[in-house]
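Selected chains from the complex are presented in situ; the others are not included.
Chain naming follows the written order as A and B, and within any one chain the residues start at number 1.
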Amino acid sequence: MRLEINGKPEETLAATLAELVGNYGLEKELVVVEVNGKIVDREKWKGFELENGMKIEIVHFVGGG
Amino acid sequence: MNDTLEIGGRRLKSRFFLGTGRYPNPFVQNEAIRISKSEVLTFAIRRVNLEAPREDAVLQHVNAEDFVFLPNTSGAKNADEAVRIARLAKASGLSNWIKVEISVNANTLLPDPVETLKATEKLAKEGFVVLPYTSDDPVLCKRLEEVGAAAVMPGAAPIGTGLGILNPYNLSLIIEEAGVPVIVDAGIGTASDVVQAMELGADGILLNTAVAKARNPVKMAEGMKYAIDAGRSAYLSGRIPKKRYATASSETEKFLMQR
């Protein structure tokens, strides 16, 4: 399935958001996920089914002033 | 004494807000944070690098319980983008504080007054504790307070320039009229800039580059901490007035040569 993740086109076999995040080894990391401009809370990741063409943002805290 | 600062219902012992960008390495950063005694740390929100997902997640280096996190909206070019970033930051569950930072000019990174005002109003309504980075325009700072800013953060000078307090007069007007804490943000170069701001009555200082890019960041962090204490003490102590002519500090009678 084809998604846009963090601005780049990506192919994935993940069926849910949880799987997708897991594929990046981020399930335990402090990341926040946005799908098509809407934030999806962590507890909803498991049940959240991915669809072709979804725009996904996976963000985290970095150094800043 | 318990000379504390309260923002968004949170009582702070330290008036020194420290940024987490541009340190030579995480160890130096943590040492600087430790010695600074800061309780408020700023961060930015960025996309995870999917080629190396675990890298530069700054939080793995700091103990979350000890600090108030103040994420910024850097990268936002208008109010909508700032609001979007703020919501992502809040969704992390770490903090409902947000530093509104909206800039369109890559040379100066100066804040856009209109968009900053819009974003501050919207986010305050959504229940964020909003600390907008703003120009030192006293009218704008008052407006930001009126739309719900928990504190206002006028810049001393553009980010990273180290030019210090370009307009002490405006800063003093802002402080005089403010009904919320005034945190001087950006442009600080060295300890004397911090002391000057605190002597003018600023409630706190937010800086990053001045420490992170100093030749010795840890020692500079210590110097900045002393500077906050020095400026605050001087502000509370009531300095002597400036006078044109001299007044002897030694006794002015019983001189040896008197006839």
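Operating definition for what follows: a contact is a pair of C-beta atoms (placed from the backbone, for glycine too) under 8 Å apart; a residue touches a chain by one contact, two chains touch by 3 or more.
Every value quoted in this text rests on a predicted model; they were computed, and no experiment measured them.
Stoichiometry of the full complex in this file, given in the displayed chain labels: A x4, B x4.
FYI, only the chains that are shown with their structure count from here on.
A straight line joining the Cα centres of chain A and chain B is 33 Å long. Within the complex, the chain B residues that touch chain A are 19-23, 29, 42-48, 50, 53-54, 56-59, 69, 71-72, 74, 84, 87-89, 91-92, 94, 159, 186, 206-209. Interface of chain A with chain B (complex): residues 5-8, 10, 24-26, 29-32, 34, 37, 39, 41, 57-65.
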